[in-house]
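Sending over a structure as structure tokens; questions will come in a sec.
For this view, one protein chain was removed and the others were kept in their places.
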Amino acid sequence: MKIKTPIIVLNVKAYEESMGQRDMDLAKNCAEVASETGANIAYCPQQVDLAWVAREIEIPCLAQHCDAFDPGSKTGWTVLEAVKEAGAVGTLVNHSEHRMQIADIDGIIQKAKELDLATIVCTNNTGVSTAVAEFGPTASAIEPPELIGSGISVSKADPEIVSNSVAAVEDVNKDVVVLCGAGISTGEDVKAAIELGAKGVLLASGVVKAEDQKAVLLNLASGVL
Amino acid sequence: MKIKTPIIVLNVKAYEESMGQRDMDLAKNCAEVASETGANIAYCPQQVDLAWVAREIEIPCLAQHCDAFDPGSKTGWTVLEAVKEAGAVGTLVNHSEHRMQIADIDGIIQKAKELDLATIVCTNNTGVSTAVAEFGPTASAIEPPELIGSGISVSKADPEIVSNSVAAVEDVNKDVVVLCGAGISTGEDVKAAIELGAKGVLLASGVVKAEDQKAVLLNLASGVL
Amino acid sequence: MKIKTPIIVLNVKAYEESMGQRDMDLAKNCAEVASETGANIAYCPQQVDLAWVAREIEIPCLAQHCDAFDPGSKTGWTVLEAVKEAGAVGTLVNHSEHRMQIADIDGIIQKAKELDLATIVCTNNTGVSTAVAEFGPTASAIEPPELIGSGISVSKADPEIVSNSVAAVEDVNKDVVVLCGAGISTGEDVKAAIELGAKGVLLASGVVKAEDQKAVLLNLASGVL
Partner (left out) sequence: MKIKTPIIVLNVKAYEESMGQRDMDLAKNCAEVASETGANIAYCPQQVDLAWVAREIEIPCLAQHCDAFDPGSKTGWTVLEAVKEAGAVGTLVNHSEHRMQIADIDGIIQKAKELDLATIVCTNNTGVSTAVAEFGPTASAIEPPELIGSGISVSKADPEIVSNSVAAVEDVNKDVVVLCGAGISTGEDVKAAIELGAKGVLLASGVVKAEDQKAVLLNLASGVL
């Protein structure tokens, strides 16, 4: 499944500030900003909130993670089929806080194609982005681990990793969208990422931890318009 | 947190038959049977459906699993605080399909006490049940791995493991409720378990895979009345 | 580090038949066959036997697995630096019985280059072989999981997966040697693999479980001469 770009993907992780009702409220803020500005925003709620949020809001929701199992006796694991029936349009894959085995990344991406779901695969460097591109995911999000949650935007701290990844991924598979993660918190960061060739951003704490989440979302949206 | 006993705990795993709307429908069937018969029934939906189901139905819901992390940068992991805010009353712990490290089992149980949540810890033999009892969980569910999903009730196939576990757990901590899992599918199985000293059952395929789920639930309920 | 090809790589896994003195004896048999026939044979002993065997025999030894940690407080884990100091020339990576995260596979391969060690990365299909080739390992061993230990040679059961992998890997990186695993047990299997473009084989039970291990080794060696 393709995603509309340029896009802002918000991953709310397991933060205290984005649990329960606060998860739903933040999702609704995203939907409002998307509606008011026309920006593409996708939302990744806490895993246990996925069906509740995805069934309620208008913008696309993705799971934060999906396990590489088929439906069956898999207590407490999340299978892609359940993600789809929950109303989500896809899943993050291989987030730096939830790394996956290479065969499982391949398996999830191929199954997502069959189920018409989107896969956004997180990678830690250009080499891994290139390798993942061989599997043909919907998108690849480059996030140097040392910048995650740092407040220092990858597009400023390490612009080459973004432009190199864009070039390397394009070289393998032109259909794979490259996103840019780690340290993004302003519309300016988003704009810088897009100028380096990225088609959007993946971020978390910059919004979730903000005092005025909606103001930050509006600012970010200005970067993709 | 205490649970009302005798109790039937239904774990719907990641079965195809209990995804999305079918998960909600099955939960509602459980609530109806509980209401009609007066039996205590608790429901463990698919992880991604937890908030959606728990906020809708009247009977207690539990997570199928919970990761031993504090809230924070833990993409795709389920923390106990999110389980609580999802509307659940507790969580299964250490299911045979999702085994946990001993320090994490201890950590989850202690945190659950602080959050006033219930913990039902699955164990594979009497020794592990006894060890877990030292942590003071709400309940311990003994499930010999070879009987899970077998259709052969542990209360028939291995009655001694049930009565021995009841005695051994009681010896360590009288407040820990012993449940009986693996192969339960009829009211007769439930009755047998209770006669062996268990305070209820934990089951999955016997209901989820049944052609007439509600009929099976009614039959099971007859075993605790 | 390059490996001499065509090569037979023997992985003795954690088999009862290849523990302790039997591990050393089998290694010596391999060294003898290599010496007598001129065939290139490499040996992967049980992890706890690595230094003992590698320091004793003349043919190259590899670790069966290596963890993606740097030296330090990592009780019970095997780091690449310790593999090198044990006298091994490299390590298997991502065996189907010991799958690794993609970032760790990349990390091990890059560190092995710095330490001048060989990496033989196991893969389950052509797509994963291609992705791994982007990291530039010494070799890639294609092993369809369903054929491992089956006694049915991949070179017979699924010749296309071998020739496709050879072509796809070559397309990404001509320096990566492609080996062929799963179900190999005779010199004929080896010859078939090499005719399909592989530069050698990775095998285990075919030798370890054989009544006359040396006879099987001699037969295998005939396939690479």
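Each chain carries a letter (A, B and C) given by its place in the written order, and its residues are counted from 1.
By our rule, a contact is a pair of C-beta atoms (placed from the backbone, for glycine too) under 8 Å apart; a residue touches a chain by one contact, two chains touch by 3 or more.
It should be emphasised that the depicted structure is a prediction, and the values quoted were computed from it without experimental measurement.
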Looking at the whole complex, which visible chains does the left-out chain touch? B, C
Which of these touches the unseen chain: C:46, C:140 or C:213? C:46
Residue touching the undisplayed chain, where the options are B:3, B:19, B:112 or B:128: B:128
I need the residue numbers on chain B that touch the omitted chain, in ascending order. 94, 96, 99-106, 110, 123-125, 127-128, 130-132, 134-135, 172
Touching the missing chain, which residues of chain C? 11, 13-16, 19-21, 23, 46-53, 55, 63-65, 69, 71-79, 81-88, 92, 95-98, 148-149, 204-205
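Keep this in mind: only the chains that are shown with their structure count from here on.
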Chain-level touch network, classified as line, ring, star, complete or other: line
Centrality ranking, top chain (CA atoms only): A
What is the distance, in whole Å, between the centres of chain A and chain B, each centre taken as the mean of its C-alpha atoms? 33
Chain B to chain C, mean C-alpha position gap in Å, rounds to 44
Give the residues of chain B that touch two or more other chains, as numbers and ranges in rising order. none
